[in-house]
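All protein chains of the complex are present and in place, except for one that has been dropped.
Up next, chain A:
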Amino acid sequence: MGKTLIQKIIEKSSGRNNVEVGEIVFVKPSVVLSHDNSADISKTFEKMGPKRVFDPSKIFIALDHEVPPPDSKKALNHSIIRDFVKKYGITNFFDCGEGICHQVLPEKGLVEPSTVVFGSDSHTTSHGAFGAAGIPVGRTETASLWALGETWLKVPESFKIIIKGTPQKNIFPKDVILHIIGKIGADGATYISVEFTGEYVDKMSMGGRMTFCNLSAEMGAKDAIIPVDDTTRAFLKDRLKKEYEPLYADKDAKYAKTLEFDVTNLKPQIAKPHKVDNVSDVSEVAGKKVDVFFLGTCTNGRVEDLEVAANILKGKKIKADSRLLVYPASKEVLLTCLDKGIIKTLVEAGGEINTPACGPCLGAYGGVLAPNERALSTANRNFKGRMGCSENTEVYLASPATVAVSALYGEITEYKGE
């Protein structure tokens, strides 16, 4: 019987010749990711009584969730992290303004294909875009990983999701993955390693692949992987400073499910409140008034996302009485967007440009909603209260194109591709 990709990655990361699905094994990650939660993690870590961290070069911390800090408590949080970084000699620390952890990690060449990336953030699944197994863990487990350099995993079953067809020009990876989540459901892939494949995936940009793997967390997946190909190699060239050996699933690997999707006739998709799997065509909810439009996050805050929005908004103004919040996913994204004139276009259209960071995605600071407000966002979650206020608020999720065209009209609008 052939092996799935996650089986092979776990074998390699556990130093074993063979692992079976369902078996529990100890796994060594290539990197352990965390963010503003590192202050709390550092306290748990020190209570465990370690003399040092397992490897200061394999701990990655980026400040992104409360950037710039909105009050002294959050500022103190950051200062605790800076002290910890100095004390233990952490080499991969990225301070405020560098960007969102899931964007910065690959940009800095710190995602190695065919390895395990553990992260203290549920969207660590993003790193599957580079052929790695990005597996989310909690804070205590991250502290334990910092101390021991390994933790246990159950070898998961896998789904193979094959995506066929060439979509219409108004369809983006966000539409496709929202459609898939709507079909599979919020818990449809719980404990599952998802492998994405098929002609649509082959042609997808690196950014689109990150959107896919990032959002797979919203169907419960343990991780989601797109195997390494020329697109991956082109991104990693000049970034990843070491040789890597891509792994691939065997042709006769056993999958718990094989699912096929055809994107040929897919229409723009939207996730309606208050669940990410509550997905329909945008046209079904067209006309709903929106107060806050949000472009950004680890899901859709990259150059290609802001560029699509800028092309739609060029020479136009967003509707009066609405706000357009723009959070580039990283400093690199911001600089490229500045060079390309994207930022100028977005500002002229009425956008507010913010520091590269998570922004109001999790409702912790800048850009939160007031009672009775509705948001249309490129982010990944639309739970009740997610954007900082639960009093009669609603969050809709869609592609950057849908957000941009809707901002022109101040209401949910289907992007037709013109």
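In this section, contacts are C-beta pairs under 8 Å (C-beta built on N, C-alpha and C of every residue); 3 or more make two chains touch, one makes a residue touch a chain; residues count from 1.
One rule holds for everything that comes next: contacts and distances are computed from a predicted model.
Per its UniProt record, the hidden chain corresponds to "3-isopropylmalate dehydratase" from the list "(2Fe-2S)-binding protein", "Tryptophan synthase alpha chain", "Sarcosine oxidase subunit beta" or "3-isopropylmalate dehydratase". Only one residue from A:11, A:36 or A:195 touches the chain missing from this view: A:36. Interface note: of A:30, A:115 or A:144, the residue touching the hidden chain in the full complex is A:144. Contact with the chain not shown here comes from a single listed residue; of A:28, A:58, A:209 or A:381, that residue is A:381. Remark: the residues of chain A touching the chain excluded from display are 24, 36-37, 39-40, 43-44, 47-50, 65-66, 73-74, 77, 119-122, 124, 136-141, 143-144, 147-148, 152, 186-187, 190-191, 220, 222, 275, 362-364, 381, 383-386, 388, 390.
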